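For this depiction, one protein chain was excluded, whereas all remaining protein chains were kept in their positions.
Labels run A, B and C following the written order; every chain starts at residue 1.
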């Protein structure tokens, strides 16, 4: 595949590796140098970790560095930072914000989390009630956020808060970069049905955020948040995959190693899901090929729908296939996993965890609305709350 | 089962049969006598073909007469008359109307059809545009109706027409009994996807209907029509059935006679549908037991939903099972069947005809609305047309 | 195959109310959730209130053997309510399966079970199909029993284990005091019916029934037939709770229950739950009537209700949104119960395959 990598870029990577031997250079020093050399995310502008090259080249640059034994920039722990915060800061941030935040974000020195959802604002994200009140050059923020992954490790958060309750709900939101070490931030584990607490509730009490950490204009929070969410959906749907990888691989393994549990019906159902998983893989491949040609769009929503449904059907089938073994679980105790590995742990965990795939990052119901309205051009739902000041809405 | 039939009723049937030997009595004479003896529909009042007895006894009375070789009152040709028109006339009709219409309806001398749906009023039945304008003691009716079964055999029709366009749409409808021999009635066959024309379009041009044929008050047509439609749904869902009867029986026959076409997947799918068909049969049985205790309700809607889905899935599976034979059809020529026999003809016909099961007599989508709103008490759809005069609605 | 009565009698309605009242007092969802962390303190007195005070332990036992002399129809109503509460009690394992087995034996154990002073469990994996292979323990000299059976339901609550033992003459059943067995709790997918691995090492047993295979299978068939009513209860809770939640929960300025896509899914779910009701009621009625059609009725009920209960629980999680994924909210208890129930007494595909043979629909 390296043939596709423009020669100049290839040479640049080699020159960098010659000057910075991953085996002998201190981890952070090396990562910072890579950022400064524009080889972090090549599609970002020069000076901000990139070289302004097409996004399509990124995977290959990463591959070259991986092959050379480059240190990891905590990709898995900082998925929200890299996948959501960074592109949003790049698009909406001031020069000072980009300079301040992007480098330590990319190197993994500063982990990010997301403070969007609230108990009363799930699918209806624009209903967020967390208030931010201006006090001179700072904003004083109070409210409750939920479903925050990694909040207990995070240094910063992207935060959506209401700055004006007197206008209709979409217009009164503002987007902030919130320092999670502020004394008003209280992170509590949120236990979920698997037994563990992968997420957090975050209580904000008079948290001070300098106006210089506002991202985008006051009142423009909805637009900025939507850009973030589109990045999330592309990130979820856009991964390259090998045939029989992910959840289908787990179930196929279980099938192959449990001949005594096979029945004709389970065989037929597994073959049907194998076909669907393979088609989903090809659909992702086709979508990535489109993206590489600069044809992005909300089509990623279809991938997330399919991914959630298949994970759920496959993990459900796996428990039936396991029979007696499917009645057993690994561990209900309340743990705090560093990362989610859907295919790790046992089949029972996979089954329970996969239920969340159609809820987190936009429910399947919301995605179907998006597909129907944006891709098919069907009429939007009748909206009763569009023109009413937020503070007057029934809750 | 006859043990359940009260002795007095049993004796009354026997006395009637002794006095009116079906083998030697002229058909219509016999049927009229049965009506006059109150043994037509036993739950109707005395004098109107019944004895005011519980509806639950009807099937057994019918069974006794069938066993005795009683002539048929054209039940199959007059399903709309018996199942829909008669109970509505009984409930809303004047004494004169009941006296005039019920006896020839029950004996099959007068076949009935239904003039409700229009090209612009399908699911939204209250949108009917057929106009009825009063002219002294008659109404002059013009408009177009569709999906009328049996119109070419019918002497009378139950008709829904708009008598007042100046009020919101539900309030401006009136219900009529329409003489199909009126010169303004033009019945044209409506060919459907099976090739045949089981239904008709009916064009009404200045049809005269005497006010004495109005059923219910002027403007009360919506209420009367709903009573009719509830009868339709109960009729569809309420039939007694033997295990493996109907569509499942056809497919099981095809399975048993085509061993060379069996595959494990088709076997699994057929078993799944067999289970569902049996459960549907039991659900119908349970519903009839409830009805017999006088606990009727909109639950019949669930039966119609299930019946449509199963007929469609089963007939679709049957074509796959037939393979090459499933590629062949019986006859595309435009015929006018006297009755619909879903399980007659070939598998291709069954497949195509069954598509209509989820459309005719209330689409599955409308039934789901009814279940959600009336049985689960969920909020109704936002209605934009409730308070606007009919003539001002966009169309 | 006459038309069995699929409705509820007034007596059954009264029984339902009594059970529901006891569960309201003694089976709080938070207390049930706590069993996942090994804390059963919130459920003190629950089983006694049901088994002894209401007399449910002896429901299926004839009056002349110390029971209430009721039928499977009443037991099914109890299971509907227990499913509705995801109640962690050994009614199905002791008062149905073990009891039906012991009805075939002459033993003073039955009156003790009926009185609620003793609790028993049949030593088979919960996933055992009524007509499938039966595990068995070896019997040595002097009736000493040795072997291990995994994933047994009700063993943790039992003081007596009913052990299928393969002998030269067939399968016999021995009673073993739980105190002399090695009962190791299993971390179970459904902790409201926690399983155990049971090991007998030269354990003393008392012969309860000699030629016992038929009785064991009848007991398992009864368990499978009545499990459908438990699944019905699980599904009804899921449907009712989700409908109530969606009437209250507002998003986009409207009650979520007014969104048509959700309404249609709930209408389909309602249709499915009503169908479960017919299937479960039919299996219970066939069992109560000793109908020859029972194996078909059971296979149909298990094939249908197992899947529908899972669907109901999965829809409940989904339609609750994030709240349904939390530990604090009880819907997960029903998801786990429904999924484990799907495997209990055989997975649905096993029942469908079994049905194929029963109705002459061969592959």
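We take it that a residue touches a chain if its C-beta (ideal position, glycine included) is under 8 Å from a C-beta of that chain, and two chains touch if they have at least 3 such contacts.
Since the model is a prediction, treat every value here as computed from it, not as a measurement.
In the full complex, the chain left out of view touches A, B, C. Considering the whole complex, the residue from A:286, A:336 or A:395 that touches the absent chain is A:286.
Interface note: of B:40, B:266 or B:291, the residue touching the hidden chain in the full complex is B:266.
Summary of contacts with the chain left out: across A:39, A:305, A:322 or A:359, the touching residue is A:305. The chain not displayed touches chain C at residues 259-261, 263-264. Considering the complete assembly, chain B touches the hidden chain via residues 117, 121-124, 127, 146-147, 190-193, 195, 263-266, 312, 316, 319-320, 323-324, 326-334, 348, 351-352, 355-356, 358-360, 363-365, 368, 381, 383-385, 388, 393-395. Where chain A meets the chain that is not shown, the touching residues are 243-244, 252, 255-256, 262, 264, 267-268, 270-272, 274-276, 278-280, 282-283, 285-286, 289-290, 293, 299, 302, 305-306, 365, 367-369, 371-373, 375-382.
Keep this in mind: only the chains that are shown with their structure count from here on.
Centre to centre, using the average C-alpha position, chain A and chain C are separated by 41 Å. A separation of 54 Å divides the Cα centre of chain A from that of chain B.
Note on chain placement: the centre of chain B and the centre of chain C lie 42 Å apart, centres being C-alpha means. Each of the following residues of chain B touches two or more other chains: 264, 267-268, 271-272, 382. Annotation for chain C: residues touching 2 or more other chains are 254, 349, 352-353, 363.
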